[in-house]
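Let's look at chain A:
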Amino acid sequence: MKQKLWVLAAALGLGIAAAAGAADTVKIGLMAPMTGSWASEGQGMKKIVELLAEQQNAKGGVLGKQIEVVTEDDGGDPRTASLAAQRLTTKGVAAVVGTYGSSVTEASQAIYDEAGIPQIANGSTAIRLTEKGLKHFFRTAPRDDEQGRMAAQTIDKLGFKKVAILHDSTSYAKGLADEANALMKKKGRDIVFFDALTPGERDYTTILTKLKGANPDVVLFTGYFPEAGLLLRQKKDMNWKVPFIGGDATNNADLVKIAGKEAADGYYFLSPPQPQDLDTADAKNFLADYQKKHNELPPSIWAVLAGDGFRAIVAGIAGAKSADGGQISGYLHKDLKNFSGLSGPISFDAKGDREGEVYRVYKVDGDGKFVLQKL
Partner candidate 1 sequence: MSSAPAPADPVKPALLTLAEVIKTFGGLTAVNRVSFAVDEGTVVGLIGPNGAGKTTVFNLITGNYQPDRGDISFAGRRLNGLRTHRIIMLGIARTFQNIRLFQQLTALENVLAGCHYRMRGGILSAMLNLPAQRRVEGQAIEQALQALEFVGLTQQVFTAAKNLSYGNQRRLEIARALATQPRLLILDEPAGGMNEQETEALIGLIEQIRARGITILLIEHDMRLVMRACDKLVVLEYGGKIAEGSPERVRADPRVIEAYLGTEEDA
Partner candidate 2 sequence: MEEFFQQLTNGLAVGGIYALIALGYTMVYGVLKLINFAHGDLFTYGAYLGLTLLTSLALTDRLGFAAGVLVLALMVMGLVAVLGALLERAAYRPLRQSPRLSAVVSALGASIFLQNTLMLIYGARFQVYPDNILPAATLNIFGLYLPLMRVLIVLASVLMMVALYLFIQKTKIGTAIRAAAIDQDAARLMGIDVNRVIMLVFLVGPALGGIAGLMVGLYYGQINFTMGWVYGMKAFTAAILGGIGNIPGAMVGGLLLGVIEALGAAYISLAWKDAIAFCVLILILIVRPTGLLGERVADKV
């Protein structure tokens, strides 16, 4: 046993040696789900941030130093994330981009805050993340309450009266469902159904039958795309023609593959703009570069928002003329106004939330394309 422990200790020791590197670069951390259920998002985040760093370094880096991106895998899991955060703090990063899931981000927040390292999350939309008064936490993603507001508004504009709300009991989906529910009730909409499905199953006919019994004008599903695809597919099998509206977690090309084009036709969802719908010149140029390098578009807007987080950090370091966490955070809070991000202008409010409206409404057409709607 003793021997085996020594081997382990030695292996851990090697880890330290590797971590102690040179200090003539500015290190920016990226915490992303490189493995696990959200690995495709994490891969996209990494590709975008690394390409941006490459381009910035070609322009001379920041503060006259080259930028080094240090990526750590959070596995899409809170406990792995807290270890990833510990690793990044010990590697001397100036600031951190990431991550995707809200509960995953939450597990890392306190660690960065206590270490005085600014963190800009890209996919974490849970409201409470910015309600804790953390000085060093920001996000380029919108908040769930904004999406909830947008959902209520869209249902209003489309003229639906009786609404069924279905979530999947995850933190994100439940939060969004609660938010939309409260807003629509206030406006006098009739909420005829509010319940959760079990994610990860195949057969949702039981739920659909129950939903149909409630006879809604529209169903708001706040969960993720795999379930949304199955719901649409099985809904079509039942010959039920009610429209579905989904949240941004259903913004994924696989939705149409799972549902089939015919069943997905007419499905609405809310989302920040798709990468290809970004209309600034900056975004168009960058996406062209990205496509040239990786021969594909970024997997989702969330990866692009990681790129925005990275750009904001670089701007913060340049603006504060320092790689010190406190200075960067101070600059981001006060001085960064209408910074030109890939996804539009970026400013942070006192809580670290992004100012301005980000959500758009999309509809799936007969070819399975996601078409931006003007409502």
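Regarding selection, all candidates are chains of the complex that A comes from, given by their letters.
The rule is simple: contacts are C-beta pairs under 8 Å (C-beta built on N, C-alpha and C of every residue); 3 or more make two chains touch, one makes a residue touch a chain; residues count from 1.
Remember, it's a predicted structure, so these values are computed and weren't measured experimentally.
S.K.: Okay, in this complex, which of 1 or 2 is up against chain A?
M.R.: Selected candidate, touching chain A: 2.
S.K.: Quick check on the complex: what are the chain A residues that touch candidate 2?
M.R.: 35-37, 39-40, 169, 195-198, 200-203, 205-207, 209-210, 212-213, 226, 229-230, 233, 236-240, 254, 257-262
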